[in-house]
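Take a look at the following structure, please.
Removed: one protein chain of the complex. Kept in place: all other protein chains.
Order of writing sets the chain letters: A, B and C. Residues in each chain are counted from 1.
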Amino acid sequence: MATINVQRPERLTLAERLYLPAILNGLRLTWRHIWGERVTLQYPEEERQFKRVYRGVHRLNKDDKGRVKCVACEMCAASCPAHCITIKATEVEWPERDKIPKIFEIDELKCIFCGYCVEACPEDAIHMTRHYHLIARSREDMIFGLDKLLAIYDETKEQEVLRGVDFGMTHARIPGKEAANPDEVQKLAYPVVGVVTKAETQRAQ
Amino acid sequence: MPTMVIDGREVTAPPGANLIEAAKLAGIEIPHFCYHPALKVVASCRMCFVEVTQEVRGKPTTRLTTACNTPAADGMVVRTDTQPVKKAQNDILEFLLINHPVDCPVCDEAGECKLQDYAFAYGTSSSRFAEHRRFRHAKKLGSGIRLYTNRCILCDRCVRFLRDFVGTGELSVTDMGNGNEISVFPGRPIDNVLAGNLPEICPVGALIAEDFLFKARVWNLRPVDSVCPGCSRGCATFLDVKDNEVQRTRARENQAINGYFICDDGRYLYHVIRHETRLEHPAVREGDQLRESNWDHALDVVVSRLAESPERVVILLSPFLTEEEARAGAHLSRVLHGSVPGHVPNALREAPVSFPGGFAIDGDKAPNSAFVQNMAPVPLQDLVVTKDTVILFFNSSLRIGSVSPRDAEILRRAGFVAVIDVLWNDITALADVVLPGRMWAEKSGTFSNSAGMAQSFGAAVLPPPLTRDESDVIMDLTQRITTRISTGGGAIP
Amino acid sequence: MAARQNRMILDQCEIPGVRSLAVARRYGAYNALAKALTTMTPDQVVEEITRSGLQGRGGAWFGTGLKWSFMPKEPRVESFLCVNADESEPGTCKDRYLIEKNPHLLLEGVLIACYAIRASTAFIYVRGEMWEGMEVLETAIRELTTANLCGKNILGTGFTINVHVHPGAGAYICGEETALMESLEGKRGYPRNKPPFPAAYGAFGHPTTINNIGTLGYVPWIINHGADAFKGIGDPNFPGTLIYQVSGHVNRPGLYEAELTVTLRDLIEMAGGVRSGHQLKAVIPGGTSMPLLTADELDTVMSPASFAPRGSLKSGLGSAAVIVLDDTCDMVDVALNMMRFYRHESCGQCTPCREGTKWVCDMIERIHRRRARPGDLEVLEQVLVNVGDIDRFEFNKTICLFGVSFGWPLTMLIRKFRSEFEAAVAESTPAPVPLPAPASVLPDGDLRAP
Partner (left out) sequence: MISQEQLIVSLVLGLVLMLAMTAGAGVFTFFERKIAGWTQGRYGPNRAGPKGYLQFLADGIKFALKEDVIQDYVVKPVYVIAPGLMMIPALVLYAALPIGKPFVWNGNEVHLQIVQANVGVLYLLAVASIAVYGIVFGAWASNSRYPFFGGVRASAQMISYELAMGLSIISVVLLTSEPGINALSISNIVAGQTGYWFGFIPRWNLFANPVAFFVFLVCMFAETNRLPFDLAEAEQELVGGYHTEYSAMKFASFMLSEYVNMITMSMVMVTLFVGGWHFPGIEAIRSQAIQVLLSIGAFGIKVLFFCFLFLWVRWTLPRFRYDQLMHLGWKALLPVALASALGTAIAIALRV
């Protein structure tokens, strides 16, 4: 039989057994916190500053002619782990393209905001914005259709948002872009949302 | 029977087989674009390179050769995985992808595209090509076939198919060298009933059927083994289903019947499933009009008429029924008056067509004529139909006009006609009770073709809610009639 | 020692008025045909030719007698003779000269060949541009038919031979024997895969022999003078003479007939030497399909023996069209000129050649315009190797030899004059890459733009 030697903790001292020093220490700690800094954001007035890679509501991009960029390839739907994307294609008589989505729906309630759709998109047609105000009065309203997703694009056109190239694979393969440093890719691929204190927010503004 | 070694596995190939076929027997896939077992070998894509070691003038010689035009020979040692072979495959793919637009996102072939699969399996992810790409516009070739010229890899399959297999030869390669392009002669579009096979035969997405254009991505489709009900040939098909709708029909290989192809009549027949004239609820005649009814009422009307005078009942079967339904119909007839049912011969007959490649289309445009005639030997015109006759007609014909005007006239003479059908047509118009049945894509069953080969098929889509399977209806009727007999109701002694 | 010409064919062409049957017969034309028909069996003719060691002048140097002997002795279907007069190799001009000067010499050879291989029909596939030659041939055939030397029951021997002249449409690839047969059948001139070989399944599916028209010119001489006499001429392994076509920067370009022991230096001397004031830079020994030789290699004997497969020279005799380039030639220019020809002439049937010709041509064009990008030369060399590998012939990827006919010469051209190419790349302003990325990851969706 093998013997495992276990280092038992020493017996508690009297002070420790009384718990009183520990309790007082705890009280001191909470006391300090009462007068300490507040980390809560006052939401409607203050908004959190997210990193570029925050994954919020989707948008469907428009090309330089203001038309939907999506070609209804359904790669996003294929890669979606929540099966929340529904696409039906139709034919158009555009000189450079002939397939666009007739129906493009994302069920934002089913969506888990993983960003796979952005990564899968070969056309860079779907992005995730930093919008997180997802409000609707019914489940049906939470199914965002083509109009709504394109409208979000118009709202967030200026925003620098999470794009397909921000994911490691695609980023490394885009020629003309400087070769991605692996650490950088890692950082981009896994969005880190830090706590932004009021002070920081003010500093940012 | 030549015996050889392919990648270390010993293979005995049938005489005349080429190395692609032989390797397939050993479970080894040799990539190829231009080779198709039903077509002449041209070895133009140069994708199927293998390394063959063979005795030439007494000493073993190793050379790189295309597998498709190398007949299997005794003592060959074939390698499909050596460095030169891999390099050759890689190089060929690099060449092919120079001008290919790689527009997989909008291409309907994506998912079943050989170029896509091979580029993934044998190619590299990057290309060294940095010149201007060739660009060609898509064009319509006729017969609902569109050529996305840009995607074409000039494997020549379509040209050979139309020239050698179909014999019409509408397509040809024009221009020279890098300017090569598949096209039709001006003013002479593709016009033959096998044109629908072109998208299937095309290894990339160059030839696309307008019927399936942008309809669905193929990986979302669920193929269901089916049999074409378009004629007595009984071609094996796949019905590709998505969202409870048949999206397209594809040929299913069956060397005994249809080889690799099906005709366009059968290919586009699936549109009838969701046709606007589809019968979707039972109807019972009230005065001059057929009124929407429910199954219980409709069947009650039928059973009461059947039970009034069973000896005057005539059960009619159509050659559009499956074997199982025909059997059940015969059983009902036996229960009623102990005799065999009659049949209404299919009136839709055309001259049979055959093609140089061996494909044939039967003249009889019903799928199960031979079997139904066997089950119900008497044709309608040999039956006595008077004012007192009660006719129960299992029609379920997919085509208008399958009942000849003469037969329709005989039906009109009868006192009471109940029809099970799938479409509103001239026969349902003269019926007293119309019961909605199901189409071949909505039920499973068996068809026997003109050569007597039975093939079974499965249900692909859910039927409209109020329709019922014909066998089910026959069983229900049988049940109701036997109940009526046993309870002493009606006029059955 | 300056070699002399041996003008056994060319002299016959320079007889005044020899185009007409009467003059030709006065100089002994069709004696050989009569001799063959009346005194020899077909097998004896084949035997005689085999013994003479006559080899195909089309460039492959395959034994003519051996080729004829492949034909079925008791044909179940009609056999055909195809005569390849689709002379399109850049620098080559002898067939046209022979046809236009002395058609009867060739037609006699055609008729004897038909007799030997038991063919009743001969197709002379003439290059479409050689309309004068075709007229000459047709006139000659008409004369022959009138004189009962052609058509039914020739010379009362009961032997029937019909000769047809078929104009090609001017495609280089139709000089390839299987493509020629396709073209003859009225199809697109695509080379066929071999096997089956033409002797078993040739034009219209019949057993067919294909001979270069130049080869057949020697046949009457051999029948007349005997196989041994022919074998005695020149190199015993490659007996007879060969018409060399010297062009380019020499003082007297033209046709020079010599035995196959002549060196390249001799040929240039025969042609009057390199034009004055210039140095020889390179020589293309056998049409542009053959890799060029540099000034150090002038002592090469212009015989297939020197260009044995996998030999150190890595070139070939080809069609014996010697193109001389002097020091005024920019090799990039030469390469572009050649490549434009090959891009235009590729039939487009098989992938490496169809796509490779364009790719290579585009790259050379850019180098020529001094818009090359660094690394272009390496890619260019690799692509050439991928089409036609000069170092490993057994890894050739194309159906016919067209791939190697531009792969080899250009590879060697770049290898031998690499410095010129490197200089061109070095002084280039790199052209922008037309597509910034493979379309699969292109962010901007415009997949279908050219």
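Just so we're on the same page, contacts are C-beta pairs under 8 Å (C-beta built on N, C-alpha and C of every residue); 3 or more make two chains touch, one makes a residue touch a chain.
Just so we're clear, the structure is a prediction, and the values are computed from it rather than from any experiment.
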item: Where the missing chain makes contact, among the chains that are shown; value: A
item: Absent-chain interface as seen on subunit A, which is shown; value: 23, 26-27, 29-31, 33-40, 42
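Following the convention adopted for this analysis, only the chains that are shown with their structure count from here on.
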item: Centrality ranking, top chain (CA atoms only); value: B
item: Label of the chain whose CA centroid is most distant from the centroid of subunit A; value: C
item: Computed distance of Cα centres, subunit B from subunit A, in Å; value: 47
item: Distance from the mean Cα position of subunit C to that of subunit B, given in whole angstrom; value: 52
item: Sequence positions of subunit C contacting 2 or more other chains; value: 440, 447-449
item: Multi-partner residues of subunit A (each touching 2 or more other chains); value: 71, 97, 122-123, 173
item: Subunit B residues touching subunit A - in the complex, by the definition given at the top; value: 104-106, 110, 125, 138, 213-215, 217, 219-220
item: Touching residues (chain side subunit B, partner subunit C) in the complex; value: 41-47, 49, 61-64, 66, 69, 84, 88, 91-92, 94-96, 98-99, 101-106, 125-135, 150, 153-154, 156, 172-173, 175-180
item: Subunit B-touching residues of subunit C, taken from the complex the two chains share; value: 171, 188, 190, 193, 343-359, 362-363, 366, 373, 379, 382-383, 386, 394-399, 433-435, 438-440, 447-450
